[in-house]
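For this view, one protein chain was removed and the others were kept in their places.
Order of writing sets the chain letters: A and B. Residues in each chain are counted from 1.
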Amino acid sequence: VSCSASHLIPLLGGGTINATAAANYICTNFNAVSSKLSDTTYAVNNTYLLFSAYLVFAMQLGFAMLCAGSVRAKNTMNIMLTNVLDAAAGGLSYYLFGFAFAFGAPSNGFIGRHFFGLENIPSPSFDYSFFLYQWAFAIAAAGITSGSIAERTQFVAYLIYSSFLTGFVYPIVSHWFWSTDGWASASRSDNNLLFGSGVIDFAGSGVVHMVGGIAGLWGALIEGPRIGRFDQSGRSVALRGHSASLVVLGSFLLWFGWYGFNPGSFLTILKSYDDGGPYYGQWSAVGRTAVTTTLAGSTAALTTLFGKRLLAGHWNVIDVCNGLLGGFAAITSGCAVVEPWSAIICGFVAAWVLIGCNKLAEKLKYDDPLEAAQLHGGCGAWGVLFTGLFARERYVSEVYSAGRPYGLLMGGGGKLLAAQIIQILVIFGWVTATMGPLFYLLKKLNLLRISRDDEMSGMDMTRHGGFAYIYHDEDDKSHSHIPGFMLRKVEPTNTNSPSPNNNSPSAV
Amino acid sequence: VSCSASHLIPLLGGGTINATAAANYICTNFNAVSSKLSDTTYAVNNTYLLFSAYLVFAMQLGFAMLCAGSVRAKNTMNIMLTNVLDAAAGGLSYYLFGFAFAFGAPSNGFIGRHFFGLENIPSPSFDYSFFLYQWAFAIAAAGITSGSIAERTQFVAYLIYSSFLTGFVYPIVSHWFWSTDGWASASRSDNNLLFGSGVIDFAGSGVVHMVGGIAGLWGALIEGPRIGRFDQSGRSVALRGHSASLVVLGSFLLWFGWYGFNPGSFLTILKSYDDGGPYYGQWSAVGRTAVTTTLAGSTAALTTLFGKRLLAGHWNVIDVCNGLLGGFAAITSGCAVVEPWSAIICGFVAAWVLIGCNKLAEKLKYDDPLEAAQLHGGCGAWGVLFTGLFARERYVSEVYSAGRPYGLLMGGGGKLLAAQIIQILVIFGWVTATMGPLFYLLKKLNLLRISRDDEMSGMDMTRHGGFAYIYHDEDDKSHSHIPGFMLRKVEPTNTNSPSPNNNSPSAV
Partner (left out) sequence: MAALSCSAGDLSPFLGGATNATAAAQYICSHFDAVSNKLVDTTFAVDTTYLLFSAYLVFAMQLGFAMLCAGSVRAKNTMNIMLTNVIDAAAGGLFYYLFGFAFAFGTPSNGFIGHHYFGLKQFPSPSFDYSYFLYQWCFAIAAAGITSGSIAERTQFVSYLIYSSFLTGFVYPVVSHWFWSGDGWASAARADNLLFGSGVIDFAGSGVVHMVGGIAGLWGALIEGPRIGRLMERVVLITANGVPSEERRSQLRFAGCTAALTTLFGKRLIVGHWNLTDVCNGLLGGFAAITGGCSVVEPWAAIICGFVAAWVLIGCNKLAEMFKYDDPLEAAQLHAGCGAWGIIFTALFAKEVYVNEIYPGRPGRPYGLVLGGGGKLLAAHMVQILVVVGWVSVTMGTLFSVLHRLKLLRISAEDEMSGMDLTSHGGCAYHDDGDQTEKTGFMTKVHQKEGTPSPYHSAV
C-alpha cells in the first residue's frame, strides 16, 4: 500500500481523460489493502486455531497423568504406554483415512471420501491447522476409552480398538454432526436440516465424550470387573489409584486443555457479528465460551464436594476432580450458545448425574477404573440435552444462523431438543453396533483380557519389563529377593522405605 | 472491500454531478476497510488476552504441584483439594460479585458496583476475556495464602477464607490500584492522581502477591507453627516436603504461567507507540516485559544458589526454586516500565530479601510451610519499592501517559516512590484489618486448626479418606501390625498401605 498524493493529484486534476487512471490508482490501493487484510485474517485465525490445537494436545498429557494416577502402581507403565501410543497411532490412522472419513466433502451424509493422506490440503476450506485440531480431538476420544478398560486389557487389544476407534468409528460420528454434509449437522450447507435445526453439539459432548464413554462402557462390560473389585458377597471394594498428585495434575492439565477444546471449536476468531457494537464479535463469543466452561466445571466441582461430603462423610479430592471433569464434559456441547448463568445449572446437574451414574454402576457391578463411561458418557449425554433446553436464540443465530430453533426452556420450542435426543440415541446405537462386536470378537479370540496371574502381579512386571517406580535403588542387595515365588507380592514391597539409606548412609 | 475500477471510472468521469457518488463509493470502501481493521484489532487483542489468561491459569497448576511437593506426604490430598477448590470456588464468587467489586465502573474510589454476575458484559470497555484474565489473578492470590497455612488448617476454614479473599478482600485492593476509578490507580480517568503519579503496580506485586502473602502471614501467625517445627529448646527443625520433583515441576509451571501474568497484563498487544520506528509498539513492550521477567527470576535463582551455598554449605534445589519465584514476585510490579539491566538488580536484591525474611521468620518462630508470606509478601514489597526506584521515564510515558513522575534513581524524583510506599502501607493495613479478624474469629470458633491427633496422623487419613500414594498394593496382610503407640511415628510410614481395608475387608 503506497499512496502518494503527488501521483494522484494530476490524475484527479484534469477532465475525463484521467478518470481511468485515477480510478485504477485508487482501486489498486484498495485491492492491496484488501489482500493484506485477507492475509491478516488467515494469519490470526490460524494462529488461534494452532495454539488451540496445542492446548487440546495438552489434554492428552492430562489424560496420561490422570490415568497413571488412577490405576494401581503395578499397572502404571501399561496405562501410560497406551496413552502415548494413542496419540502416536491416532496420528497415523487419522492422517491416512480418519480425516478423510470425517471431513472429505463433497460427500454423502454418512461418510466422507476425500483428502486421504491429506491430499489436496491446504484447500480453500481446510488448512493443516484444522487437521491438527481434529486429530487432537480424535485422540481425546480414544484416550477416554482407555480409562474404562484399564488394568486388565491386553496390549494388543488396545492397539486394535484404538486404531479402529480413531480411524473409523469416531470420524464417522464427527462427519454426521460436524461436517457440512453430515445428515444431522447444524452447519449443513443445503439447509435440509434435521427437524429444521440440526444437532448443536458445538465442541463434542456427544461426538467426542459420548463416543469415548460408550466405547469404554462396552469394553468394560465385556471384560468384566477387575479381580477384587467386588468381593465374594458382591460388595463393592474401592481399588484406589496410586497417586492423588498425578490425578490432580492430570485434572488441572485437562482443565487447561479444555480452553483449547471449547473456545477453540469456533475455529476462527476474526469475525464480526452485525448485531452488537463494534466491540462485539466472535472474539466475545470465544471469551464467553471460556467463561461458561469455567463456571460449569467450578460448579460441578463444588457440588460434588458437598454432595459427596453428605453421602460419604469425608472430603475427597479424587471425586472432586471427577466432578470437575464431568462438568466440563457436560458444558462442551452447549458452551458457545448458552448464558454463563445457565452454565452453573449445567454443572450442578452434571455433578448429580455423575454421582447417580456411579451409584448405578456399583449396583450393576460395573467396574470402570476411571469412571470414564459414567463421566464422559453420562455427563456427555446430559450436556447434549442441556443444550436442547438452554440454548439462547441470539447466540444460536450468531454461531450457526438466524431463525433456527433454540432451547426449550428459553422459549424456542422442542425441535432442537428432539434433534439432540436423536443424537444421543444414534451415537449410542452406532458405537454399540461397532465397538460392541469388536470387543466381543477380541474376547472370543482371547485377545481382550490378560491372564489372572498377570492381573494379580501387575502388567508392568509381566509385560513391560519392570515397574514404573524405583525409589529403592538398584545398587543394593535387594535384588536378591526378587520374588517370583509369590506372585501376589511381586510389587515393590520396598516402596515403603522409598528413600532407603537416606540419613543413614552406613546402610549402603 | 471490493473496489472495481470499472465502477469508479464513470463516477470520476463526469463533472460535479457524480462527485457525491464517487465520494460515497470511495468512502464506503474506506469504511469497510476501517471496520475490518477494527475487527482485526479486537480479534488480535482478545486472542492475546485469552491465551495469556490460559497461561495464568496454568499457574494454578503450578501452585498445586508446588504445594503438593512441599508438604509431607500425609497431607498431600488435603492441600491439593484446597487448590482445586480455590480455582472452583474462586470462579463462582468472582463471577457473582468479585469482578463487580473490582471493575464495576463508574463508581467511587473504594469499591465498584456494576457487572454483578457479568450483567451487561460484553461492554465497550470489558469483554469476557478480561473477566477470565482477572479471575485467574484472583485465584492466584488465594493460592498463595493456602501455602502459608498448609498442613494444619481445617478444611472448612479454608473454604471460608478463600471465598472471602477472592470475593471481597482482593477485588477491593485491585479496584484501588487497577480500575479507572480507584483512588490510587495510575490509570485513573480524571487525572486526580495520588501524588500526581498514581501507584505503578503493573502486574500486581502488591495487588496480588502482597495480598496473598500478608493474608497467609496472619493465618500462619494465628495458627502457630506445625507440631515438631520447633523443638523443645526452640531450635528450628526443617519439616521437609515429600517430593522435590513436584516442587520443581510446580516452579517451572509457575515460571511458564508467569509469561501470561506479566506480559499479559498489557491486555492488548496491537497498539503503536508514536515515538519509535514503525517496528516499535506495544508488541515490543510485551516482549521486553517477558525479558525482564526472565532475567529477574534467573538472577534471583543464581543468587540464592550461591548465597545458600555460602550460608548452608550445600546446593539446595528447593531454595533455588523459592529464590526463582521470589525474583518473579518482585519484578511483577515494575516489569513493564524498567530496563532489562535493572531487572537483574531487582532479582539480586529479591534473593537476599527472601533469605533475610526466612532468617527473621526462624527467629520469630514463624512457620510457613511454603515460605509464602516471606516470598510473596517480602519480595512483593521489595518489588513495589523497586518500581519506585527504577521506573524509566520513556516506558512510563508509553505504558501510562506522558509527563508522569518516574523512578527516583533514574532522576524522576520521589513522588512515584512515595506513592509506592503508600501502597505497601495501605495493602498491609487493609489485609490485616480484614483477614486478621477473620482468622481470629475462626480460631475462636475452633474452626481454624485441626486437632493434635489429626495433625500427627495427617489429614489425608483422617479427613480425606486415605493417603495420596499407594505404591504398595493392598492385597497383602501387612495391616496386622498397626502401631499407634508412638505418636511421632504415626505418620505414613504406612504410605505403603495407605488405603486400608481394600481387598481385605476383614481388616475393617
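Here is the rule we use: a contact is a pair of C-beta atoms (placed from the backbone, for glycine too) under 8 Å apart; a residue touches a chain by one contact, two chains touch by 3 or more.
All of these numbers come straight from a predicted model, not from anything done at the bench.
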{"item": "Of A:L132, A:V286 or A:L325, the one touching the omitted chain in the full complex", "value": "A:L132"}
{"item": "Which residue of B:S107, B:T145 or B:S251 touches the chain not shown here", "value": "B:S251"}
{"item": "Missing-partner contacts on subunit B, residue numbers", "value": "12, 16, 19-20, 22-24, 26-28, 30-31, 33-34, 37-38, 40-41, 44, 47-48, 51, 55, 72-74, 154-156, 228, 239-245, 248-249, 251-253, 255-256, 259-260, 263, 269-272, 276-284, 286-288, 290-291, 294-295, 297-299, 301-302, 305, 312, 314-317, 320-321, 324, 340-341, 344, 447, 457, 461-463, 465-466, 469, 472, 478-479, 481-484, 488-497, 499-501, 507-508"}
{"item": "For subunit A, residues in touch with the removed chain", "value": "1-6, 8-15, 26, 29, 33, 36-37, 40, 43-44, 47, 51, 54, 57-58, 61, 64-65, 68, 76-78, 80-81, 84-85, 87-92, 95, 117-118, 128, 131-132, 135, 155, 309, 312-315, 463-466, 468-475, 493-494, 496-505, 507-508"}
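The definition used in the following text is that only the chains that are shown with their structure count from here on.
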{"item": "Complex interface listing, subunit B residues touching subunit A", "value": "1-5, 8-14, 26, 29, 33, 35-40, 42-47, 50-51, 53-54, 57-58, 60-61, 64-65, 68-69, 76-78, 80-81, 83-85, 87-92, 95, 117-118, 122-124, 127-132, 135, 155, 243, 246, 249, 463-476, 493-499, 502-503, 505"}
{"item": "Interface residues, subunit A side, partner subunit B - complex", "value": "12, 16, 19-20, 22-24, 26-27, 30-31, 33-34, 37, 40-41, 44, 47-48, 51, 55, 72-74, 228, 231, 235, 237-245, 248-249, 251-253, 255-256, 259-260, 263, 269-272, 276-284, 286-288, 290-291, 294-295, 297-299, 301-302, 305, 312, 314-317, 320-321, 324, 340-341, 344, 456, 458, 469, 471, 488-489, 491-493, 495-496, 498"}
